[in-house]
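Every protein chain except one is present and positioned as in the full complex.
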Amino acid sequence: MAKIKIDSEKCKGCCLCVAECPRGNIRMSEIFNNSGHSFAEIIDIENCTGCALCCQMCPDMAIQIEDEKKTGKIAIKESSQRKSSKELMKKLE
Amino acid sequence: MAKIKIDSEKCKGCCLCVAECPRGNIRMSEIFNNSGHSFAEIIDIENCTGCALCCQMCPDMAIQIEDEKKTGKIAIKESSQRKSSKELMKKLE
Amino acid sequence: MLNKHTKIIVAGFGGQGVVLAGNILARSAVMEDKHVTGMVSYGAEMRGGTANSTVIISDSKIASPFVVTPDVAIILNQPSLDRFEPLIVKNGLAVINTSLVSQSGSRDDIERVNIEASDIANSLGNKRTANIVILGAFIKKTNLLKPESVISAIEELFSSKKPALVEVNIKAFNAGLDGVK
Amino acid sequence: MLNKHTKIIVAGFGGQGVVLAGNILARSAVMEDKHVTGMVSYGAEMRGGTANSTVIISDSKIASPFVVTPDVAIILNQPSLDRFEPLIVKNGLAVINTSLVSQSGSRDDIERVNIEASDIANSLGNKRTANIVILGAFIKKTNLLKPESVISAIEELFSSKKPALVEVNIKAFNAGLDGVK
Amino acid sequence: MCQAAIEAGCRFFAGYPITPQNEVPEYMSSHLPEAGGIFIQAESELAAINMIFGASAAGVRCMTSSSSPGVSLKQEGISYIAAAELPCVIANMQRGGPGLGNIRASQGDYFQAVKGGGHGDYRIIVLAPSTLPEIYELTMAAFDYADHYRNPVLILGDGILGQMAEPIELKPYKPVVELPEKDYILDGCKGREPRIVKTLLLRPAEALVEFNEYLKVKYARIESELKLCEQYLTEDAELVVAAYGITARIAIDAIDAAREKGLKVGLIRPITLWPFPNEAFKEVVGRAKKFLVVEMSNGQFVDDVKLAIDCSRPVEFLGTGGGWYPTPEKIFEKIEAVYK
Amino acid sequence: MCQAAIEAGCRFFAGYPITPQNEVPEYMSSHLPEAGGIFIQAESELAAINMIFGASAAGVRCMTSSSSPGVSLKQEGISYIAAAELPCVIANMQRGGPGLGNIRASQGDYFQAVKGGGHGDYRIIVLAPSTLPEIYELTMAAFDYADHYRNPVLILGDGILGQMAEPIELKPYKPVVELPEKDYILDGCKGREPRIVKTLLLRPAEALVEFNEYLKVKYARIESELKLCEQYLTEDAELVVAAYGITARIAIDAIDAAREKGLKVGLIRPITLWPFPNEAFKEVVGRAKKFLVVEMSNGQFVDDVKLAIDCSRPVEFLGTGGGWYPTPEKIFEKIEAVYK
Amino acid sequence: MKFKKPESLYDRNTHYCPGCGHGIVHRIIGEVIDELGIREETIGTAPVGCAVLLYDYFNFDVIECAHGRPPAVATAMKRIHPDKIVFTYQGDGDLAAIGTAEMIHAANRGENFTTIFVNNAIYGMTGGQMAPTTLVGQRTTTTQKGRDLIKQGPPLKVCELLSSLDGVAYLERVAVSTAKDSMKAKKAIKKAFQNQIDGKGYSLVEVLSMCPTDWKLSPAQAVGFVNDEMKKVFKPGVYKDTDVK
Partner (left out) sequence: MKFKKPESLYDRNTHYCPGCGHGIVHRIIGEVIDELGIREETIGTAPVGCAVLLYDYFNFDVIECAHGRPPAVATAMKRIHPDKIVFTYQGDGDLAAIGTAEMIHAANRGENFTTIFVNNAIYGMTGGQMAPTTLVGQRTTTTQKGRDLIKQGPPLKVCELLSSLDGVAYLERVAVSTAKDSMKAKKAIKKAFQNQIDGKGYSLVEVLSMCPTDWKLSPAQAVGFVNDEMKKVFKPGVYKDTDVK
């Protein structure tokens, strides 16, 4: 399992990694980061092969892979965005 | 016989026509024209085929052919240069 | 400086439609035969970052088109509040998109209108209309321009380029009007 | 204007070496520690046509380097005579290459030195040295510069570029000196 | 500006994109062809100005537009067009300089426009509008002046004018000066002698001198005929603010404030920067004790003000370089400080 | 000029041929490589000036040379070099303009050189030699001023200076001002922080304003430190002729003639055109009753003379445009006419 | 597998729009320079275009040039510092429009520097005007009905154009529109730098790149545009390689 990290504050939400992942293992967040972008998240860290195709495609160097050998937890930086759009939606119902 | 004419005042003495004439029928004058150039002369008008190769090559449009059918005299415009270099040479001897 | 004109700034992310909002205001004012000037600034950034659009509306001739100290600030996101709130004139007005602005401002000598413009826009099915929602709130609060003028301006500006969007934007504007008691 | 300097013009066809002749004069004057300025003009033409070179030689500092009214005109062909003879100062001098100048000039208030420079050059086997021949005549007539200086200048200027030509040019210069009684 | 140009019969536009004036080529690219005109996005500003050279010689009303660095690249071409006496309109929406600078509004190209950034003794007519309605009017007039005098006309704007909105009352085009017949157009010599458009004047040797003498007379004529200038509250002003373009508008706010405080301040705003409206300045000099020049540069326009009044009054200066505008507050402060 | 440049350590030259300054690249092409330098015949003047931009940033003393139309093409680049504060030497051997004009000597590019033909508020140091020995000296000094002030220096000559001969006493190079260490050079960031040479100043928003404020101070410093001017017989002159470059030499003949006739005439000859030697003019003003400006243009230099003396004396003018020089006779006539 | 920010790049957010190809190209260049160990020897040139601020991201010396003139600047730089590594980074407006002459002549002289040419078929920075490389039919702000073959001519193909020049050592066209393409692009860019180290002369890599903003497409659509439209006209491949006879 690769130690893959997506820096949510670097991510600009372009989704290019999503299309690139052969495992379909990346999705876009429902919350926004500080710059107002929905950002990429790994769906299932166990499922990631560490092929780095996502990294190859990311225009913002938001995805890094620390080491393929060691296993570890995915560290998605917490977005400092306050409300998810889902929450907002709810309020409106 | 072609009615060929070389305008000695147009001629700048480049000699390009001389090399081009398949009949070897052009030579350079021993006198100078008003601009100080030795100029092209037809050696033997009878020998000219009117092929116009000389005209094709002349950068100064100094050679014209009036009509291929009619015969006529070659009209080399008289240079207004006063002395030939030969005359000068003689004086020095 | 001399308060003969109403100076308005609309500020937000590039992409939130601040320029369009400014244009709609300007166009509406022209329809009411007022004097008006509009200006756009992309800040120091070429791409991304904040953008703002300023409009001056007046009954008399306008000299300087610059807005340094706005009477009204229409604020679409947090960085814009941080930047422009301090510049609002005393007793001025801030119209704030509270969907994207959490920290409330620091001034207590200005009036405030809060509206969850982005949320309302989302609920209308087009999140890009938050700029229009907030315009509605602004108009309702100030009565600076007639709602009809704004609606005509929206019709005019969209119908040429994106006629499909006329309807949802008018809805958004009305939602904004209704969003303010 | 003020006759403290000797103003010389060398004029002829482009290609007759007027620039070189001017350079040799200037160089010789420098060798004699005189003040000197030189200038070249191609007339209005880019190619062909007439060229002239002017030199001022003086024992004192030279202000304007222009020669409008020469003290001496060294004339290599007919058009140059026609153009520059009228400009020569009263009691000035014209040195004329009579090989290529047939009509004698119209001024009777100037001195004249005639030399068949082109013919002499031809006889030396290099018709391009007419410019040097005429320089010889000029020096002989005026004694403005020492013949040795001119010869050194010729050596200097040719030896770097075309050493083969040093000899014939010195010959030409001497022929010029001898050509004037 | 574009609408005005098309209305005035402009039928050829060549330009190269540069912020802050991209709206111009963008507008032209779609509207000019609709009006039967030709729009070319050139490969560079050099190509653009030389296309204008060709278009003008071909006989149509033509225009190009750019901003500071791009206008620098056009200097050789402008010198050629002036030398060939071809009419054309050039717009410079100035941005902050020098170098790449920034894309804010600036008045840093005054010298280039008014003194001439190209080589040789030529002059171009320089118009400095301060509102969008004025841009509209002056653009139309620019084509007329260009044709009337057979000379390039430069509209010296700035990034703000390029990007602001203001209602314009559309007026149909009507020439403001007499338009001479264009007898220099190249369109094939059918039924007439061949024509040559050229700027090389080699023969006779005096040809270029004579041409320059002629230009001098022509320019003197333009100077005597064409001077536009606006005044505001100068009748009794003891301090006269001199400013042009957008800066003049800002100054008005400051002047109004000063008047409220009882300071007798007025404004003089040249609309033609060349010819410079010297007479208007001379007229004002009789009353004013002092001048204050305000410009968005570190001091270029100020020289012409001094020369216009023969240095007969103190000329104070408030300048902001680097694409920044002076606020009414700052101008007001300066007014208070220099007013005595 | 070339010898002086090489002697002063110039090791990079880029140019594009143009009459009348072809001798410069021709000389450089053979002699610079011999001195271990680099000569490039660029594909255009634009390429040449931008090569200079690169060469200067790379840290070597560098130079380019051209004549009027070619210098117009360099205006954008010059603005960039000034904005990047890179030292370099540019020569303009002016020819007759505008347009292609002719190839005679001219002083028609004064405005372009002194006011700045490029965009933005920048200044370049302008040196105007009048003799070949002076060209030799000033060329060496030009490299020093450029390095000292980190600013482009323009040598404003003319076709005559480019093509005349005059003996020069060769002197070994010795810097005329202190030469600061070049801490801006780009040569790879080994052992140091990366360096950037740039002219775009976007962030913070005030960056460019501040830079322009800084430039203003820098230019004021140059103005206070560097002013070269020569005077001739001005001690008792009632009429002072103001002329620069080759024109000043011609004027001297006329002045000598005037003196012979008892007219008290002198000459003031600025050697730096920017900074303009205002002080020298102010000093002369105390004594002189009138000025006569002589220049080979239709009137460009004359404005600076007026400004230098605050328009406090009448300034008469004798100009010849189009690449023609005024003869001593003509100047003398004018002197007689205006002398009262 | 490991994937980290190269040392040649600072750890900063860029100003590029979401999905912009410039970011990918930057990353590749950074990696190549790291791998070749030449960061401290490198001098980059910044163009005028969206990448004008590249010095904010690259961790080595950079000179920002006038629009279109990087090849002239780089020529001087490299001649003066023949032992340093010099590269130009240019957009299609910069390289193929205003800077055509400088590019062609530097290439033809065989100047020993490297050019990374980012072809996004548009003027990005100025807001989406037609570029010389805009496709026929492509809408831009100055060709609102699509580029017209008759009025604006066909797109300019830089690799094809340069391939006839004797002075050029290496020309390849790549893309960054898929991960695979990016890896190929990296190989090409590495070779272009290696050529310079080996003194082989002028090398240029043309990179087909996305500009979602000015194409008015989503990033995903933009990728599609490169893959489906651009590659058809601008065929990827090696156009010249003096190593291969």
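Lettered A, B, C, D, E, F and G in written order, each chain numbered from 1.
One rule holds in what follows: a contact is a pair of C-beta atoms (placed from the backbone, for glycine too) under 8 Å apart; a residue touches a chain by one contact, two chains touch by 3 or more.
On a predicted model such as this, the values are computed, not experimentally measured, just so you know.
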Touching the absent chain when the full complex is considered, from E:43, E:256 or E:316: E:43
Per the touch definition above, residue among G:132, G:219 or G:236 touching the missing chain: G:132
On chain F, residues whose C-beta touches the chain left out of the figure: 16-19, 22, 25-26, 29-30, 39, 41, 43-45, 69, 99-100
Absent chain, residues of chain G that touch it: 97-101, 104-105, 108-110, 132, 150, 152-154, 156-157, 160-161, 163-167
Interface with the unshown chain - residue positions in chain E: 11-12, 14, 38, 40, 42-44, 46-48, 50-55, 57-60, 62, 76-77, 80, 186-191, 194-200, 202
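Keep in mind that, in the parts below, only the chains that are shown with their structure count from here on.
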Most distant chain from chain C by Cα centroid: B
Chain copies touching (chain E, chain F) - same or different residues, decided at half shared: same
Centroid comparison with chain E (C-alpha atoms), farthest chain: B
Averaged-CA centre spacing for the pair chain G and chain C, given as whole angstrom: 40
Interchain centroid distance [CA atoms averaged], chain A/chain F, Å: 60
Sequence positions of chain D contacting 2 or more other chains: 44, 46
Shared-contact residues (touching 2 or more other chains) in chain B: none
